[in-house]
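A short worksheet on the structure shown next.
Every protein chain but one is kept in place in this view of the complex.
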Amino acid sequence: MDRPTVTAKILDAKVRKGLKWSAIADKLGHSKEWTTAACLGQMTFSKAQAEVAQGLFDLTDEEAAWLQIVPYKGSLPGAVPTDPLIYRWYEIVSVYGTTIKELIHEEFGDGIMSAIDFSMDITRSPDPKGDRVNVVLSGKFLPYKTY
Amino acid sequence: MDRPTVTAKILDAKVRKGLKWSAIADKLGHSKEWTTAACLGQMTFSKAQAEVAQGLFDLTDEEAAWLQIVPYKGSLPGAVPTDPLIYRWYEIVSVYGTTIKELIHEEFGDGIMSAIDFSMDITRSPDPKGDRVNVVLSGKFLPYKTY
Amino acid sequence: MDRPTVTAKILDAKVRKGLKWSAIADKLGHSKEWTTAACLGQMTFSKAQAEVAQGLFDLTDEEAAWLQIVPYKGSLPGAVPTDPLIYRWYEIVSVYGTTIKELIHEEFGDGIMSAIDFSMDITRSPDPKGDRVNVVLSGKFLPYKTY
Amino acid sequence: MDRPTVTAKILDAKVRKGLKWSAIADKLGHSKEWTTAACLGQMTFSKAQAEVAQGLFDLTDEEAAWLQIVPYKGSLPGAVPTDPLIYRWYEIVSVYGTTIKELIHEEFGDGIMSAIDFSMDITRSPDPKGDRVNVVLSGKFLPYKTY
Amino acid sequence: MDRPTVTAKILDAKVRKGLKWSAIADKLGHSKEWTTAACLGQMTFSKAQAEVAQGLFDLTDEEAAWLQIVPYKGSLPGAVPTDPLIYRWYEIVSVYGTTIKELIHEEFGDGIMSAIDFSMDITRSPDPKGDRVNVVLSGKFLPYKTY
Amino acid sequence: MDRPTVTAKILDAKVRKGLKWSAIADKLGHSKEWTTAACLGQMTFSKAQAEVAQGLFDLTDEEAAWLQIVPYKGSLPGAVPTDPLIYRWYEIVSVYGTTIKELIHEEFGDGIMSAIDFSMDITRSPDPKGDRVNVVLSGKFLPYKTY
Amino acid sequence: MDRPTVTAKILDAKVRKGLKWSAIADKLGHSKEWTTAACLGQMTFSKAQAEVAQGLFDLTDEEAAWLQIVPYKGSLPGAVPTDPLIYRWYEIVSVYGTTIKELIHEEFGDGIMSAIDFSMDITRSPDPKGDRVNVVLSGKFLPYKTY
Amino acid sequence: MDRPTVTAKILDAKVRKGLKWSAIADKLGHSKEWTTAACLGQMTFSKAQAEVAQGLFDLTDEEAAWLQIVPYKGSLPGAVPTDPLIYRWYEIVSVYGTTIKELIHEEFGDGIMSAIDFSMDITRSPDPKGDRVNVVLSGKFLPYKTY
Amino acid sequence: MDRPTVTAKILDAKVRKGLKWSAIADKLGHSKEWTTAACLGQMTFSKAQAEVAQGLFDLTDEEAAWLQIVPYKGSLPGAVPTDPLIYRWYEIVSVYGTTIKELIHEEFGDGIMSAIDFSMDITRSPDPKGDRVNVVLSGKFLPYKTY
Partner (left out) sequence: MDRPTVTAKILDAKVRKGLKWSAIADKLGHSKEWTTAACLGQMTFSKAQAEVAQGLFDLTDEEAAWLQIVPYKGSLPGAVPTDPLIYRWYEIVSVYGTTIKELIHEEFGDGIMSAIDFSMDITRSPDPKGDRVNVVLSGKFLPYKTY
């Protein structure tokens, strides 16, 4: 057994039971973003969280134990994603990558925006010309140290 | 002559003159995000915008003409960026890519968040535990059509 | 269970029953292009469409449920397709890619031809020197916005 | 000297003189699609065509001679194009590649659609919801032979 | 079931029964080159050919049906083959590729040698210094069209 | 100076002087296949051959000396060639590679067809349905030894 | 001008003047590890540091200005380094990567060791069986947050 | 059976029994670093060590035998690791690789730091600003020989 | 069934029975180098050799038949081997490749050292500073022919 096997079982149960990520997030008491990433095998469950998941997805004790093991992260097959929705994000990094770098350095100096001390919020924004997806990313700035 | 040559000349002038992206953006009358991407060779200048840039960066007429040609976009050398700041964004796509996909589909159905009808806003958010980089991405949802 | 498993089962049933894509499309009430892409795991079925497919291909309820989940798209193994028919399309993009880019920009300005708000129509055109494959691609033009 | 050098000089002259591909095509007496591909270094000029190009782009005799040499074709840097407009075409091949294969085989049997005995026509189609890019591809069907 | 599964079964039967490709070709009434490629999953069988193969390799009806489906072609794992015999062919393309291009263009003008309207003949040529492999490749020349 | 520089100079002279490979081969007294490969930087010239080339292409003594240095061989940029004519040869290796392997092994046992003790002959074969390119490859069979 | 050009000039001056990294570090008042990385184009100089470097390496004012621009980081050509000394480090990551992951997670839980809030110290440790290279890496632990 | 199968079984048993690497290391009488690497399939067990592991993880005799076979080493899928913790190490090699090379050569001359005659020690270092991961790497210096 | 399956079975039997390659080689009457390569799926067995192997490794008749089929050669997963022992050989080719090329050409002229008409001998050479691995490679020189 490994974590990808448990992830596949979770997805299987979700489709079979017709669950929604937002409802699962409510049950777990966390944001839908963290919850979905966790169920997709990218985050580590606490014991309590794993028990909730066990109930929701009919997992065995061993499967629930695997949810509490830190997973090997990275959800995409291959360096460049083929799925059009995910590719658009890759394209944003490709087209705007140097722009993001310039502007963060101009404001903060040399360092990075953390992808660990990080949160994301995805919302729908109504628009007469077509609704929009709004995504807020928040990451702690970590400065390079001189030593 | 080609666009990368003009981009290099712009960067050279920016360093030599000690200009800031936010000040350049004010001169051009656009957001700092669009402005920086444009100066880095990812967006197309209108005639009026190119004239402002020509003045700011001491460009020749031919160089200003190249700013108005739609560039071959993509600002990164290689499929996986090595620069730590840009890599963190690649990592966000890698770790959260399937999560973003699931949540947008749950809210909107099958389709994508546009990277063309798109804007970005990067701000600093003070935080006693360390200031944060906040980035808001806004893209129109485009549904797949059945035909 | 996952979508590729259902796709494989659909292909298996199609061969076993000797079905044609055009006949399947008639049953689903859509174009043969959308229908084939959907059956090959690239598009999302509505509930009604999934029920028709379930009948045609002897799918279980769970398999029919998976047809209604947005799939991870991309139908080719590897960045450069080895199959000669598909490679010719890759070659067209390779040889004519910059040409297409120049001509769309000359007509429309900076932006893209959408691959989402998109349709395709493949027909046979009789020709005494050898019949021709005619393909019409139609995609909405999406302009880059200045902000 | 080599063909890419001549291509760069042509692009340079085109920007400097503010020429349009459609006007260049009229001068050469061919479609804008063939003409653009030829000027971008993908097609071979006849002597007469090269003389017209020589006049339009102020080429030397040696540069005009290179236009008549069959070029090493392929206009993109890298296997997966980063430019969003060209990527959308790569995405169409990725998402619809197996669909195109199935439908051409269903109609014609085993073989390919030629990318050599081939023509392309790009037009604008007005649409109240946003104008569309229409592209017609026409390629001779070439059957695999049994021997 | 898919074509690679049938190919594996054919190879299994060939080894178990000690068959030779030339004998199989005689049974099918075609060249040993086409026959071998077809059995290795690269060509499409007619109904009659599939029935002969069914008898030779003890295939089920469903397996025989798959032989009549146009396969996804390409017989090598990876872009550069590791097997020494096949690598030598890759090396010939690498070392002589530009030579072949120059000489075909010198004789025929711009165009290609078809790999579809194509046949191959492999023979042994006795030689006191060591027998030689002689391979004759014949492909129709297809000229690029100006349009 | 290096060999690619000399190759570029040879190509430059060939275009400028309007030479043909077959005429160059006659001057050198070898086949057009070996001659072209040698001029394209894949083969090593003898002193006498280099002197003929020096005269034909107006080379300096140092350039002629470089023709006699064994070159780093391989004429293609990238593992998979983008040029359609050369790609068709790559495709032949991809589609027929395992077939060639099987048939040579069936006739000769384990070993390879040499790409070193090797010659090639490219000819035009008139055909009412379209002239054909015929290529004869001849390579010594080299058996694997048991030791 | 760009940062790699300044880096090349610094290396050139270092060889010409016979400088040592440890001596350069003393002049800059920082560790030899940070100093070397900075001179090799991986770190950002303050104004004061750039002035010291300007004196040491005979840089122009513009070159000194570029030292204060945050560089695009990543010092290796290619994903897998070919240099044996650097490869051994890649090998350590390859062989011990999962071990490091397991042990940090066992001690700290889910999170990472920062490569930004990070320092390194390289020393020689005498050993009768052959002196050893001792490297101490120190990085802040950054925990994944649940939100 | 092969070593990866035994590694998977060990991980399975570790999760099921809730074992810690440090406790396993105590049982084996070695450092937690060597022990973890060995259990993860990167090191070779002696007969005595394999017997301890057999008891701890309920292995069969054959599985214990495989632990004593030298494994094919390398623990990561792909050239660039996607897991954030392991990637940070890759990033250290990428950003500091040339720095490490320069400083070891300055101290020792030409040669490498061995990754074979090598040990690693990972410890937690309390820090009011956030605890740190300290890693000490020790490798024998091996000089290149002139011969 | 295929050759890799038989190779896995051979390795399994070797571990289970505690056999040594040198002892297996004695049974087969060949060098330990050829024997090991053959058992690892890189060489072709004669009927007599296959019968010996059948007895040694408890193979079925069908498995023994597969040993007599010429295998698809190449024993490494990926272009750059991750295993440290094998990587050192890759490193020798990388660091010394151009040296080997220069010296063989200086002695023999243009051509190659055969990897087919080839043998290898690996021995231990005692050395007070640490025993050495001595490997003798012997390959027939094959000259390029002018034609």
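Per-chain residue numbering starts at 1, and chain names A, B, C, D, E, F, G, H and I are given in the order in which the chains are listed.
Criterion: a contact is a pair of C-beta atoms (placed from the backbone, for glycine too) under 8 Å apart; a residue touches a chain by one contact, two chains touch by 3 or more.
Computed from a predicted model, the values in this text were never measured in an experiment.
Of the listed residues E:68, E:82, E:119 or E:134, the one in contact with the hidden chain in the full complex is E:82. Within the set F:66, F:96 or F:141, the residue that contacts the chain not displayed is F:66. Contacts to the hidden chain, counted on chain I, fall at residues 20-22, 32-33, 36-37, 40, 42, 73-76, 79-81, 83-86, 88-108, 111-115, 117-118, 120, 122, 124-125, 127, 129-142.
With the whole complex as reference, residues 30-31, 33-34, 43-44, 46, 70, 72, 98, 101, 105, 109-112, 114, 116-119, 142-147 of chain H touch the missing chain. Listed for chain F, the residues touching the missing chain in the whole complex are 1-2, 62, 65-66, 69, 72-74, 76, 79, 115-116.
The rule is short, and it goes like this: only the chains that are shown with their structure count from here on.
Interface repeat of D-E: among G-H, C-E or A-G, the matching pair is A-G, sharing over half of the residue-numbered contact pairs. Each chain gets a centre from the mean of its Cα atoms; for chain A and chain F, those two points are 53 Å apart. One finds 41 Å separating the Cα centroids of chain C and chain F. Shown for chain F are the residues in touch with two or more other chains, namely 33, 80-84, 91, 94-95, 98, 101, 105, 111-112, 114, 117-118, 142.
Contact annotation for chain pairs lists A-B, A-C, A-D, A-G, A-H, B-C, B-D, B-G, B-H, C-D, C-E, C-F, D-E, D-F, E-F, E-I, F-I, G-H, G-I, H-I, with touch applied as defined.
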